[in-house]
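As you look at this complex, bear in mind that one protein chain is not there, while each of the others sits in place.
Every chain is named by a letter (A and B) in the order it is written, and numbering of its residues begins at 1.
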C-alpha cells in the first residue's frame, strides 16, 4: 500500500534532530517505517464518512469546524465560536477560513499547526505558507482538489495506506454502517470500538435514562444482573462487527469490587434517583471494574482515558455543546484507584489494558512502573494535549528506562480529522526515530535492535496490544 | 535606546545550543532582540531607588544582601543569615563579600550564579572569575565603579534601555514616589502594581487590622460593600498613577462566587474574629473573585502567583523576617479552584489574567490548556525557581505544542535586584532564541515566523498582555 507523497516544500528531515550524526541515524530508522501501512486502533472518524463517501465541502469544513484543537486556539484569540460557524447560525466558510489564515502565526509550534501544514503541503500540494494574503488562494486550491474523485474519503483511505481504522461508538449503535463497510470493497478494515461511558458513569445526571435505554434495547429486567447481561450482549454485538477494544473515559481512574448484593442495591438506588453522590461514585467505580471482568471473558482490549475535566466553561457548553475546546486535564493518580481492578484481573492471561493520561507526571511515576510489572498493563501513547513531537520525546524519555518500548501501546491518532491521520502517524514515526537515534548514538541500543524496535512500534506492537 | 555592552570575557554565544546549525539559527534570532528595550511589567524594585538616585553602597549591598536567591544558598552551606548582615546586627560588607566569593563554586549552574557573572562581567567589566583569591579585587573594582555617576540607579536605568518598569506596591501607598518619577526626566516609565494580598487573605491573622486600615483610609463604612468600594477606589488611584496590573499571591488558587448577603456575613465575622477557618478561606476565595470582577470593570490586568508555602522556617522568619529564602513551592492545581472566577469572567472582553506557577507539572497539564481556550488566560513566564535557562526550555517545551507562543505573557524578571534586570531579560531572549532555533531546524516553524515570534515575545506580546 502506497502512502501519500510528501511535497517538495516540506523539509524531508523535519522533526529529526539537528546534529548530523543523530540525524543520519534517525533518517535511516524513519525510512524503515515511513511507508508502512497505518494501523489506527483508536479514533473518532465516523463510519458514515467512509460509507457515504461524500466529498469534503471545503477547507473550513475539512480543517477547522470539527477540530476543537483549531477552534480552541482561535477562541482564545478572541474569535467567538459562533463566528466560526459552531452553534446554530451558519457562517460563510471562506470568511471563517480567513479568520484562521490571518491568525496562522498563533499556531506556530503547535501540534495542530504542524498537522495542517503537513496536510496542505503533503496532501494538497500547497507550496505557499498560509497567511492573510494567501487565505483565498489556499482555500481555492483546496476546493479544486476536493472536487476531484481522488479526494473523496474512500479514495483518501486507500492513498493513506490505512489497514485498520477503529471508530468510537455508542453501545446501542446497530453498527449497520460498519457492516455495510465490511462488504464495500474498502482496501482496509473499519472496526467499531465499544465506548460505554454514558452507561457506566452513575454520577452523571443522565445515567438513569441511559441505563433504562440499554435495558430496554436488550430486553433485560431492571436489575444489576440484567444490566450486566445487557452490556455483555452489546459487547458481543460489537465483537461480531469486528471490535477488538472497549474504551472508557473517566475523570478519575477509580475502581471497586462489590458484593453482588451491594451492587444490586446501588444500581436500583441510582435508577430510582435515591442514590447519594458517594453511592453513585461507587457504582461507577464498580461498573468500570465490571468492564475489566467482561474484557477478561470476551477478550476486548480495555483502554482507559482518564483525568480530564470536561466542559469547564458552562456558557460555551450550553451554547455550543461538548467538545468545543474547554476540556482541561486534572492531576491524576492511577496506583490506588486501579488497584481493585488489577487485584482481580491484572494477572489474567489475555487481559490487556491500555492506560492513557494527560498528566505527564504519571509517566515515570506510575504508568511505566505499572506496565513494567503487570502483564496486562500497557502505557498508552501520549494523548490529546501530549500528542506532539516534544511531548512524545518526553514520554519516551520518561517511560523507556523503566518499561522499555514493548510495554507501550504504539501510536493512536484519536482524531476526528480524517485527513490528518497520515500526518499524525508520520509525526509519531519521525519522533520515535529521533528518540531511538539518540539511544543508538549514545551507545545504549544496538543499531539492529533500534531497527527492529522502530518497525515493531508501528506494526507488531499495535497489532498485539489491540489484537488487530 | 542602547543596552549595556557585553564584556569580551563572556562567550557571545552563551546559552545558545552547541550544535552548529542550531547555534547559527539561534544567534540570528537572538540578534534581533538583543538590543530591544526592556519591558519589565512585574518586579520588586522600589520606586524610591530611582527617585533618590543614591549610589549603591558596595558589591555586597548590590548583589547579596537583598537577594534571597543568594542568601538562601549561602545559608544552606552553613553561613548564618546574621553573618550575612541580615537581622539586627550589621556585618562588614567586605567580610560578607568574601563569604560569597569563597563559596562561588556553590552557585555554578544556578540562575543566580549566571546573573551575577553577567553583571560582574557585562556591567562592571570584571574579567577575573570570582573566588577567594579575587574577592577583594572584585569588591574594589565594583566599589570604584559604583562611585561613578554612571553607576547611579537613574544612569543605569538609561543604560539598561528600560522603557517600562513596574514596581509592586501596597494598596494604601500614596504613590508619591511614582508621581515624582513621572516628571523627573527618567527615560522610561516606572509604574506601580496593585498588590492587595494583605487585604484579601482573610485567613491571615493580620486581616482584620489590614481591612480596618483600608476602610479608614478610604472613609468607607465597615461593610463588605464599603470594603469593595474602598478597594475600587485604591485601584483607581493606582490606575491614575499609571498602573496597568494588579498582582495576587495566594497559596492555593481558589475562587468562589458568593451571594452578597453571605459575603457580608463572612466579612463581618472575619472583622470581629468570629469567623472559623473555613469561613475565612471562603471569604479570601471570594475576595480573589471580586478582584477579577474589578479587573473586568477597571481594566487592570490580573496576575496570580500561586503555590508557595511562605516562611517555612519559623525561627528564621521570627529573627530575620519574610523573604529570607525559605518559601517553598507546593503541589498546585488551577482547574477546579479557578473555575468560579472563569465561569463569571473568563470570556469577558478585555479581561486578562496571567497565571504564574512554580509547579512545573501544571504547564502542560493545566495552564496551556486553559490559556489555549479562555481568551482571558495567559500562561505566566517561568517564575522564581523556574526563572532560568533549563527551566525556560522545559516551559516552552511543555506549553508551546498546546498553546503556541501567543498565549504566554512574555518574560517578567520579578526581581528586587535592579542591576540584574538586563542579565535576566537577556537570558530569556537567548533561551527563547535557542528554543525557536530548534523548531526552525526541525522543520516545524518557518524562519520568517520564528523571527516575528522572537521579536513579538519581547515587544508586542508583553505590551498587549500587560496593556503597557
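Just so it is clear, contacts are C-beta pairs under 8 Å (C-beta built on N, C-alpha and C of every residue); 3 or more make two chains touch, one makes a residue touch a chain.
The shown structure was predicted, so the numbers you read here are calculated from the model rather than taken from an experiment.
Trainee: Quick one: say which of B:220, B:244, B:282 or B:316 touches the chain that got left out.
Mentor: B:316
Trainee: Could you tell which one of A:40, A:193 or A:364 touches the chain left off the display?
Mentor: Among A:40, A:193 or A:364, only A:364 touches the chain that is not shown.
Trainee: With respect to the chain omitted from the figure, which of B:13, B:232 or B:343 is a touching residue?
Mentor: Of these options, the touching residue for the absent chain is B:13.
Trainee: Have a look at A:14, A:44, A:390 or A:438 and name the one touching the chain we're not showing.
Mentor: Of the candidates A:14, A:44, A:390 or A:438, A:438 is in touch with the missing chain.
Trainee: In the complete complex, the non-displayed chain touches which residues of chain B?
Mentor: Where chain B meets the chain not shown: residues 10-11, 13-19, 72-73, 75-78, 105-111, 113-114, 129, 309, 312-316, 325-331, 358-361, 385-386, 388-391, 394.
Trainee: What chain A residues would touch the chain not displayed?
Mentor: Answer for chain A: residues 17, 19, 21-22, 331, 333, 335-336, 339, 342-343, 346-347, 349, 361, 364-366, 368-375, 377, 397-398, 400-407, 438-439, 441-446, 448-450, 452-453 touch the chain left out.
Operating definition for what follows: only the chains that are shown with their structure count from here on.
Trainee: Could you put a whole-Å number on the gap between the CA centroids of chain A and chain B?
Mentor: The computed centroid separation for chain A versus chain B comes out at 39 Å.
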